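Report on the structure given below.
Left out: one protein chain. Kept in place: all the others.
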Amino acid sequence: MRRALNIEINGRKQVLEIEPNELLLDVLRLGVGLTGTKEGCGEGVCGSCTVMVDGELVRSCLTLAMQVDGKAVTTIEGIANGSELHPLQRRFLEHGAVQCGFCSPGLILTAKALLSSNPDPSEAEVRDAIRGNFCRCTGYVKIVEAILAAAAELRSGANA
Amino acid sequence: MALPKFDYLAPKSIGEACAALAANPDGGKLIAGGVSLLRVMKFRIMSPDCLIDVKSIPGLRYVKCDKDVLKIGATATSTDVLRSSDVAEKLPLLSQAIARIATTAVRNWATVVGNICVGHTASDPSAALLALGAELVISNPKGERTLPIDQFFLGHMSTALEEAELVREIRIPLPKEPVGMAYLAHAGRAAMETPLIAVGVALTANGKGCTSASISLAGSAETPIRLTRAEKALVGAKLDEKAIHNAALIAAEDCAPDSDVYASAEYRRRLVAVYVRDALQAAAGRIGHA
Partner (left out) sequence: MHNIKDSAEFEVLGKNVIREEGHGKVTGLGKYAIDLEMPRMLWAKIKRSTRPHAKIINIDVSRAQSLAGVHAVLVDKDCPQTLFGFGCYDEPLLARGKVRYIGEPVVAVAADSEAIAEQACDLIEIDYEDLPAVFDVHEAFQTNPPAIVHEEQERYRRVPIGPVQYDPKHPNAFGYYRIRTGEVEKGFKEADVVLERTYTNAMMGHAPMERHNSVSLWDADGNVTVWSSSQAAYPLLNQISEALDIPHSRIRVIIPKYVGGGFGGKIEMKAEGLCAVLSRVAGNRPVKIVYTREESLCWAGVQHPFDMKIKSGVRKDGTITSCEMFVLVNGGAYAQHGFLVTRQASYGPLGSYRFPNFKLDNYVVYTNQPPGVAYRGFGNTQIHFALESHIDELANAIGMDAYEIRRKNILVEGEINAAGEIQHSVAGSELLDEIKKGLEQHGTLVREGKGPWRRGRGIAFANKDSVAPSASSAIVKVHNDETVEIRHSAGNIGQGSSTTLIQIAAEFFKVRPDRVKTAEVDTWITPYDQLTGSSRITFAAGNAVLMACEDVKGQILKMAAEVMQASPEELDLAGMKVFVKDNPDRFMAVRELFRTVFFTGSFLPTGGELLGKATFTVPSSKIDPETGHAADDGMRKIFSFCTRAAQAVEIAVNTETGEVKLEKIAIANDVGLATAVAAIGGALLIIVSPVEPSLDRVYIGRTFCVVVLAGLGSVTGTLAAGIILGVIESLVLTMFGASWAPAVAYGLLLLVLGIRPQGLFGR
């Protein structure tokens, strides 16, 4: 039986009709066509499907859509300011932190959550924050560099 | 991987949730964060007809001190527990164990009660709660009962929860005297891994030696366990290298790990000896008995 789901996605409030067995990932990818959220493993392990619910990171592949009723979801499509990339997105590009790119959305959102709670993380803190995000191409060094560079940029922007 | 079909119920009270469980004795299943449940449902290991959402019940998301007891509500997430300064200060063993769980995105959604109710042997919070002597408040259609957590784990993915019962709250006695605590885990890799084995230790001592000891293990038997024989051997003894070594040997004898794709039983037993020793040393050190 289809149910109504009240959900805000990237700032837009929507009412969707969904089946109880739909996951947040399905609602985003198939329901509203936001395919930037990826499914790498479907088991909550790889981190590609990471999105924010009410500002907190979750695994959308293991989140029942019905349980986000009334909540606000942020995906990778929702973090740029119009055509201007978020500093994390731009630093990922500049630092060569993107190769196949499949893990990038989950990593960028994870980094965004880290920097909002800890604007000046150490390298160890960055590594701990992204410990649940698999990348098979880069070996993480460039990703850590990109996050630290974005953190510095955001701090200097905040001070300016 | 798609989930099988099921109905979804959002009870507004514990009474409604118990009633829904009672009404669906064969196919009803509680869901909190669902991180473990949805995964096994994707693999069709479980296919419940109906999921009863504990998270829809208001008032169960709390981590609070009530006199000398810390209470964790049924829908408190791991992150909620980690954000509690009471836990960090008074029960570091618990925060260390919970900080090990998966990653932020999982801890933000998954609940601590849900974690222990899965009944997995390699559960970090289960080992910590065993060592801390926690009690569970269990609701059922008739009312409530409390159960010490060391009577909760019955077998692989099997708990003492009966039909139409749910864990409403975890209660942990807060220490009245200095307790040396330590939590150590060994995983196959550094990141994002359930432990191969984990050890929780809580010790008290006076000038003569150890006055109480509580040692628990995860991933070292069919369920998380307490090591009562090793505990008894320590109580009354001086917390020196010899006593700790002896307790670690007993631990290695008393654990009953399985072999699986991640590690052999032999390797796990060896790890138990090393990690019980190190955890005891660390805990003793924290109360000045290094």
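Labels for the chains are A and B, by order of writing; each one numbers its residues from 1.
Quick note on the criterion: a contact is a pair of C-beta atoms (placed from the backbone, for glycine too) under 8 Å apart; a residue touches a chain by one contact, two chains touch by 3 or more.
Quick caveat, the model's predicted, so the values are computed rather than measured.
Enquirer: Given that one chain is not shown, which residue among B:Pro4, B:Gly27 or B:Gly288 touches it?
Expert: B:Pro4
Enquirer: With respect to the chain omitted from the figure, which of B:Lys142, B:Arg189 or B:Lys208 is a touching residue?
Expert: B:Arg189
Enquirer: Looking at the whole complex, which of B:Arg44, B:Lys64, B:His156 or B:Arg229 touches the chain that is not displayed?
Expert: Of these options, the touching residue for the absent chain is B:Arg44.
Enquirer: So that we can see where the missing chain sits, which residues of chain B does it touch?
Expert: Interface residues of chain B facing the absent chain: 1-5, 44, 186-191, 196, 262-264, 267, 270-271, 274.
Enquirer: Would you write out the residues of chain A that touch the absent chain, in ascending order?
Expert: For chain A, the residues touching the absent chain are 21, 29-30, 33-43, 46, 48, 75-77, 80, 85, 89-90, 92-105, 108, 124, 127-128, 130-131, 134-142.
As a convention for this text, only the chains that are shown with their structure count from here on.
Enquirer: Quick one: chain A and chain B, Cα centre-to-centre, how many Å?
Expert: The computed centroid separation for chain A versus chain B comes out at 29 Å.
Enquirer: What residues of chain B sit close enough to touch chain A in their complex?
Expert: Touch list, chain B to chain A: 1-8, 10, 31, 33-35, 38-39, 42, 51, 53, 55, 79, 102-106, 108-109, 190-192.
Enquirer: What residues on chain A touch chain B, complex-wise?
Expert: It is residues 1, 3, 19-23, 26, 42-45, 47, 50, 53, 56-59, 62-64, 66-67, 110, 113, 129, 131-133 of chain A that touch chain B.
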